[in-house]
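Data block below; observations after.
As you look at this complex, bear in mind that one protein chain is not there, while each of the others sits in place.
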Amino acid sequence: MKLFEYYAKGILARHGIPVPEGFVVSSPDQIRSVRGPVMVKAQVLMGGRGKAGGIRPADSVEDARKAASAILDLNISGYIAKEVLVERRLDVAKELYLGMTIDRSRKCLLMMASASGGMDIESVPEGEILMLPIDPLIGYQDYIGRKVVGFLGVAKERAAHVEDICRRLCELVLREDAELAEINPLVITKDGRVVAGDAKITIDSDALFRHREYDSLKEDLTPLEEKAKRLDIAFVQLDGNIGVIANGAGLTMATLDSLNTYGGKAGVFLDLGGTDDPEKVKNAMLLMHEANPKVILLNIFGGITKCDTVAKGVLEAIEGQRAKIPIVARIKGVNEEIARTMLKDAGLIPASGLSEAAELASKESARVV
Amino acid sequence: MKLFEYYAKGILARHGIPVPEGFVVSSPDQIRSVRGPVMVKAQVLMGGRGKAGGIRPADSVEDARKAASAILDLNISGYIAKEVLVERRLDVAKELYLGMTIDRSRKCLLMMASASGGMDIESVPEGEILMLPIDPLIGYQDYIGRKVVGFLGVAKERAAHVEDICRRLCELVLREDAELAEINPLVITKDGRVVAGDAKITIDSDALFRHREYDSLKEDLTPLEEKAKRLDIAFVQLDGNIGVIANGAGLTMATLDSLNTYGGKAGVFLDLGGTDDPEKVKNAMLLMHEANPKVILLNIFGGITKCDTVAKGVLEAIEGQRAKIPIVARIKGVNEEIARTMLKDAGLIPASGLSEAAELASKESARVV
Amino acid sequence: MPVIVDEKTKLIVQGITGYQGNYHSKAMREFGTDVVAGVTPGKGGQKVNAIPVFDFVAEAVEATGANTSCIFVPAPACKDAALEAIDAGVKTVVIITEHLPVLDAIHIVAVARGRGVTVIGPNCPGVASPGKAKVGILPTKIFRKGDVGVVSKSGTLTYEIVNAITESRMGQSTCVGIGGDRVSGTSFVEVLALFEKDRQTKRIVLVGEIGGTAEEEAAEYIKKNVSKPMVAYIAGRTAPPGKRMGHAGAIIARGRGTAESKVKALEAAGARVAKLPTEVPTLLEEL
Partner (left out) sequence: MPVIVDEKTKLIVQGITGYQGNYHSKAMREFGTDVVAGVTPGKGGQKVNAIPVFDFVAEAVEATGANTSCIFVPAPACKDAALEAIDAGVKTVVIITEHLPVLDAIHIVAVARGRGVTVIGPNCPGVASPGKAKVGILPTKIFRKGDVGVVSKSGTLTYEIVNAITESRMGQSTCVGIGGDRVSGTSFVEVLALFEKDRQTKRIVLVGEIGGTAEEEAAEYIKKNVSKPMVAYIAGRTAPPGKRMGHAGAIIARGRGTAESKVKALEAAGARVAKLPTEVPTLLEEL
């Protein structure tokens, strides 16, 4: 779960990492007073908001209201900010990068630092990034912070402060179940303070059960994505016209790959996951209908998800549909015979293997168009 | 560093473990009001205060003042309480024991629990104590608490509460650097609450550098022990009349053992530890003089502690002394020749080996008496 | 040299009184696995499918000499269950549970390494060695004893490929589903090392997915250490970059983690790479 900048900065502050003073508004007239020079910043989750005009300076209440008004009208890579952050402008001497993420290969947390702050870390040459794996059994220790400070060439008088931020960032990641936490830029101001200029935090959505405080937060999702999330279904909208439902991310992707071989193009990726609840299958089918594909390709290899469960859900879902979308169904695995019997008269197009299913769905989609 | 009950309970409360409401006073007239039945408890670090009359019930302010007054006059195994804790009396249904200590063999923390609470855990049969080592890499996990609850036979409706206390006790030990933390008894009240009836916490004195909050606390030390502590010297008063100074606990104990062979009895155990500071040696010698032994036996095997450093400190210390106590000196190791030359004319009784030194000191002590 | 499970596997099922634990403890026993105990806190003394249930793993290990555990408990209780199993001296832990917080996975895996314990998963279908034992949820019917070692990040896609192998009248030595989460106890490399040593395994199939660099690391390893012929399939060749496809986070960074990068690395390491899962048996036959 990606957090907006202002929320991420709130978390930094709670963990003792300095952030600029500021406040959030959702309309310009909520800006009542502004002390000294400020920045007005669009609260969107997409990168590149600066270039899109989503970050503007202001020196008075009027200025700030104007900036907020302009920003709230902006379309930033398809997203429109609902809120702006008004915060004290920093007198920047130097911009650093400090971040933490998961190191999949080493199976641990990774601290990253670079003296090239302020730009996308992906575009910084690898040689300019320090990557320090944090052994989970050792945990954060002072030598980690010392290495960061040494690599960044932080001046002696600020070394302790930057080391302290490293330690706190690591604590934050562990306490908040963050899978990503970036301070970019970490600003050294002209008067020698060290302040988080921007903050990106992604909370591990699998860990939300122990962080109920995020329940009330909303993500930037389309209505269908919102529904999918509530149903705990992996749902991705794509460019084609075939709606693919399968169980398991790997199988769903393999289904996409197979479609591609036969010229078919997926318009929806819907991974049911492992479920044995016909209700969930039904809701997934209804969601698929809402996405309005020309053909639905159902590819199930039953294990945890039993074939008859899927059949039951599918039957319930198509029962109430007025516009009948062609459904190519390939159902294999646990209880496949029962499922086949159940679906016999439902008007589905049966397929015996993955290739055959992909071929049928591709042909069908070409025909329908 | 052992903490008084009221202080230990303050720490429990800070970590979310329930304790009875109460307050501490150092004189009876500080008791202004008492809500309901209370206990008045001597704040001493010695065990057995209950049997000595150091814990008394009271039901009114007058009662409580009388109890406090009686307790503050008591001599409890040589210690006189300077403060009493007045706290709400618990309606006890059951007394359990819950504690944590260091498991030296397994090199980890050990959680201990027993259904025989309220008595000294040393006197509880081992079969009635659950001992759960906590793997430092694993840390406290829920199954530890479940095992405690299962072993104690805690009723289902209180299980979560007791498990919670186990978890908090473990956190407390880690955060506070406690080398011992005991809740004895852990009281189940008749109305079903779980409350710490008494608390013993010992903070690892080696970890006090990161717990400055304990600096202001005073330990129950004799004036000489107080001085020794300030000097970072291991100092123990014993029954004999020979003051033993050596460097290293093992060597000091071996010196005591050697004395014993020749009929000598140590009156002071003073371990200089490893030092290369003549001032510390001087202060140790002065402290030894204050303890007033008949003979001093100085046994140094120089390494970190160099022999000439010891010689320098000894010379400075004996210079100003009016009553000359005989000093048997055995000095060996790094720079022993220099030390020997320095001490040649100081009137010390030289010995070449440990046995000889012990023999000389024993004879001298017999002679002096 | 067994590959994770064999006839000596003595299995505990953690979460045996739940629906999945109950169902699969039976299925595993039918496959031939020696399921010796179940564990569910508070349900000690019960029986499930005639298997005795204990409150604690340590009790179950003491009573039965179990050496392996299969975990079906829900994600919030999973870390506790896995660490309890490791602490109780179990040598192999297979975690079926999905949606395990990544920090919990990191902790479990680190402790397991320190204790010399093998962890498979989380979010994996488990391990099956036809004729010997199955630990996990892989469907029994699709297997046939043979000489193909299968290692896969995926769940149902593994079934698809195992099934295709069986339908082509070949069989499997052992099939290991390592799980597709960001942090897994066992990676391709460790399983490849076991297959290389395993005498029954003559050919190896690797099933990967876009995202992460585990396939690239496997390719590095194969180049240097694997002498047996290999077929690979990478799911997600046609997935658009930047979209997160279920558990296979397609956070594709610096050119690594893409299907192209993986296919290229595996081909360079000498593996035949199938374009579709259904091609795997054909390529196997051609080896």
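By written order: A, B and C. Residues from 1 in each chain.
Here is the rule we go by: a contact is a pair of C-beta atoms (placed from the backbone, for glycine too) under 8 Å apart; a residue touches a chain by one contact, two chains touch by 3 or more.
Remember, it's a predicted structure, so these values are computed and weren't measured experimentally.
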Listed by label, the shown chains touching the absent chain are A, B, C
From A:48, A:150 or A:192, the answer for touching the chain not displayed is A:150
Missing-chain contact among B:96, B:172, B:245 or B:354 belongs to B:354
Missing-chain contact among B:192, B:303 or B:347 belongs to B:303
Omitted-chain footprint on subunit B covers residues 102, 104-105, 107-109, 122, 126, 135-137, 173-174, 177, 179, 204, 206-207, 209-210, 234, 236, 238-239, 246-254, 256-261, 266, 269, 271, 273-274, 276, 301-305, 332-334, 353-355
On subunit A, the omitted chain is touched by residues 135, 137-138, 141-143, 146-147, 150
Residue list for subunit C contacting the dropped chain reads 110-111, 113-115
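By our rule, only the chains that are shown with their structure count from here on.
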Computed over C-alpha atoms, the centroid farthest from that of subunit A is that of chain B
Subunit A to subunit C, mean C-alpha position gap in Å, rounds to 27
Between the Cα centroids of subunit A and subunit B the separation in whole angstrom comes to 55
Taking each chain's centre as the mean of its CA atoms, subunit B sits from subunit C at a distance in Å of 53
Touching two or more other chains in subunit C are residues 110-111, 114
Going by residue number, subunit B touches two or more other chains at 137
